[in-house]
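Structure provided below as structure tokens; questions to follow.
After this line comes chain A, so read on.
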Amino acid sequence: MQQQSTTSVDLSHMTVSDEVAIQITKMNKWYGNFHVLRDIDLTVYRGERIVIAGPSGSGKSTMIRCINRLEEHQAGKIVVDGTELGSDLKNIDKIRSEVGMVFQHFNLFPHLTILENCTLAPIWVRKIPKKEAEATAMHFLEKVKIPEQANKYPGQLSGGQQQRVAIARSLCMKPRIMLFDEPTSALDPEMIKEVLDTMVSLAEEGMTMICVTHEMGFAQAVANRVIFMDAGQIVEQNEPKEFFNNPQHERTKLFLSQILGH
Partner candidate 1 sequence: MSDTHAQTVAFVRDTMTEQQEPPLSQSGAYKWMRENLLSTPLNVILTLVSVWLIYSVLSHVMPWAVFGIWDASSLSECRTIRDELYGADANVACWAVISERWKQLLFGFYPPEHYWRPVLAFVLFLVAISPVLFSSLPRKLLAFSVVAPFILFWLIWGGTIWGPICVALGFVIGWAIIRYASPYIGALGSVILAIVVPLLYWFVLAGPLDDLLASILPIGLEQVQSKQMGGFMLAMIIGISGIALSLPLGIVLALGRQSDLFLINKCSVIFIEVIRGVPLIVWLFTASLLLNYFLPPGTNFDLMLRVIIMVTLFSSAYIAEVVRGGLAALPKGQYEAADALGLDYWKSMRLVILPQALKISIPGIVNTFIGLFKDTTLVVFIGLLDPIGLSNAIRASTEWNGIYWELFVFIGLCFFIFCFSMGRYSLFLEKKLRREHR
Partner candidate 2 sequence: ATLDDVKARGSLNCGVSTGLTGFSAPDANGVWQGFDVAVCRAVAAAVLGDPMAVEFVPTTGQTRFTALASGEIDVLARNTTWTFSRDVDLKFEFIGVNYYDGQGFMVPKALGVSSAKELDGATVCIQTGTTTELNLADFFRVNNISYEPVPIETNAEAQQQYLAGACDVYTTDASGLAATRASFEAPGDHVILPEIISKEPLGPLVRHGDSEWGDIVRWTLNALVAAEEYGVTSANIGELSAAPGNNPEINRLLGTEGELGAMFGLEADWAKKAIMANGNYGEIFEKTIGENTPIGLSRGLNAQWTEGGLLYSPPFR
């Protein structure tokens, strides 16, 4: 695995507050009879940048999808920004508009221009006037360095550009928390860098982020904490340096040896 140039960023000046952003307690989830998530306990503080790693099928995606209720959990409690996720539709709407999510396959809306992709939710969910929404959108498009593509359609952009639009689209909702589910794994190597750079700059601004990724370079450079999952459980968590240099659990050691052995 190529080490990205992101290693050079220094994020040590950034603070993590004591305020809890997400609190997950004893969360369990089943798919049919299959126990996907088992007794998940996780507290995320505001400003934290968490990387989740783990073998395929370990439930990483499922966990972060539970956080904005794309999946329903069956036992335990998830509290996001002080609001508990239950079957209450209002709460779900509230949480979803505060939690941004970036998918592996971008999931841009192909029938809308980049700008429309970015203004859709602010206009219809946040009820922001169009002008204003467009201004915000342009702001974030500049941030991800593609303002000139605003009037193109997603199909006309490269994969890396599309993923950056997807990030801008989430940001336009001014979320307090961002979830990333393997945002770079559908990309070519050159494009991975573009996207990781964008994410690093987000991190620099103190955004609370949870990121499922296999980019260990990114994890080392940006994360406050790395969480390792296996078989639906959190097996180990630690700050990156410790995690990589001194893994405790057998499972983690095995995993790291495979990942880094490449």
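To be clear about the criterion, a residue touches a chain if its C-beta (ideal position, glycine included) is under 8 Å from a C-beta of that chain, and two chains touch if they have at least 3 such contacts; residues count from 1.
The candidates came about this way: all candidates are chains of the complex that A comes from, given by their letters.
Computed from a prediction, not measured in an experiment: that's the story for all the values here.
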Checklist entry - Which candidate among 1 or 2 is in contact with chain A in the complex shown? => result 1
Checklist outcome for this item: Listed in rising order, the residues of chain A that touch candidate 1 in the complex are 12-16, 18, 28, 30, 32-33, 35, 38-39, 43, 45, 48, 74-75, 224-225, 231-239, 242, 248-249
